[in-house]
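Beneath this line is the structure, given in structure tokens, with notes to follow.
The block that comes next holds chain A.
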Amino acid sequence: MNHLTRIAAGLAPLFGLLLLWQLASASGVFPPQVLVPPSEVGATLAQLWRNGELWDHLGTSLFRLVFGFLAGAAIGLAFGTAIALSRLLEALFAPLFQAVRQVPVLAFIPMLVLLLGIEERFKIVVVAVAVFFPVALAAFDGVRGIPKSYFEVARLYRTPALPFVTRILLPAAIPPVLTGLRLGLTRGWLVLVACELLAADSGIGQMMEMGRQMFRIDVVLAGVFVSGLVGFFLDRSVKLVERRFVRWKEA
Partner candidate 1 sequence: MTLHTRIEPPPAAADAPATGALTVSGLSKDFRIDGAALSVLDRIDLDIRAGEFVSIVGASGCGKSTLLRLIAGLDTDYAGEIRLDGKRIAGTSLDRGLIFQDHRLFPWLTLEENVGLALLNTDIPKAQRARIVAEHIALVNLSGFEKAYPHQLSGGMAQRAAIARALVTEPKLLLLDEPLGALDALTRVHVQHELQRIWRTHRSTMIMVTHDVEEAVFLGDRVVVMDARPGRIRRIVDIDLPHPRDRSSPVLHRLRDEILAELTGPPPENLVHLPVREVRV
Partner candidate 2 sequence: MARLNTPVARILLGLIVPVLILFWWQAQSAQGGARALAFVPLQEVGATLVAQLASGFLLNDALATLSRAVTGLVLGGLAGTALGVAMAMSRPLDRVVGPLYHAVRQVPLLGWLPLIGLWVGNGDEAKLLIVSLAAFYPTVLNSYEGVRTVEQRYVEVARLFGFSAGQRFVHVLLPAALPLILTGVAQALAFAWIATIGTEMLFGANAGLGATMGVAQAQQRMDIILVAILAAASLGFTLHYSIASLRRHLLRWQPVIH
């Protein structure tokens, strides 16, 4: 099967489901509370798009995601690399890291709310924490995974620090780090939506929660669709970057 046929084959069951769904709600068996036809969801989406609400919510969520991701990824990379390179730092920080890792990030939300309030700062911190752990782990694995021989050769040729890092260390560590970044990004999105459900006044998650409280299932479903779409695109885009790097590496 060529590429286009495969995409079509993949989308066919989804369209089938949509069709089934449309027919089911049109049949009137389900009350509007429970099931709302996809056409209505589409109409709601279009309306939210037109009056700008969708963009407000989406924009706010993405803003939080991006900043939280940048912060968490930067700290995670630095931390992971540091404890991979220094046995002392590892001994000092790794146990605490492993212990805190056991707690789901969600469990920290009430605590962080009390510490930081429910402003933007709080949500960005939550995302950063969610992103931090997988990225730090991946950086650690990536740097630790670099064969010792690379270090030895560098020392032999007296490679100075910066070129060593940029020309040898980074390229070797990049593939696992990219995977960690992808994981961090999806986890950050997951935690952000949850966070917005629980404690926010704007954002996709909050839009869904409001929809629930107002019994507007079309709004909820619109939110589900949008959050899924965003998650899909985030995942896909990093995968594309990963693939490009893998190809480069094999060259």
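We adopt the following convention: contacts are C-beta pairs under 8 Å (C-beta built on N, C-alpha and C of every residue); 3 or more make two chains touch, one makes a residue touch a chain; residues count from 1.
The candidates were selected such that all candidates are chains of the complex that A comes from, given by their letters.
Remember, it's a predicted structure, so these values are computed and weren't measured experimentally.
A.B. asks: Chain A in this complex: which of 1 or 2 touches it?
C.D. replies: 2
A.B. asks: Any idea which chain A residues touch candidate 2 in the complex?
C.D. replies: Listed in rising order, the residues are 9-14, 16-17, 33-34, 87-88, 91-96, 99-100, 102-111, 113-115, 189-190, 193-194, 197-198, 204-205, 208-209, 211-212, 215, 217, 220-221, 223-224, 227-229, 231-232, 235.
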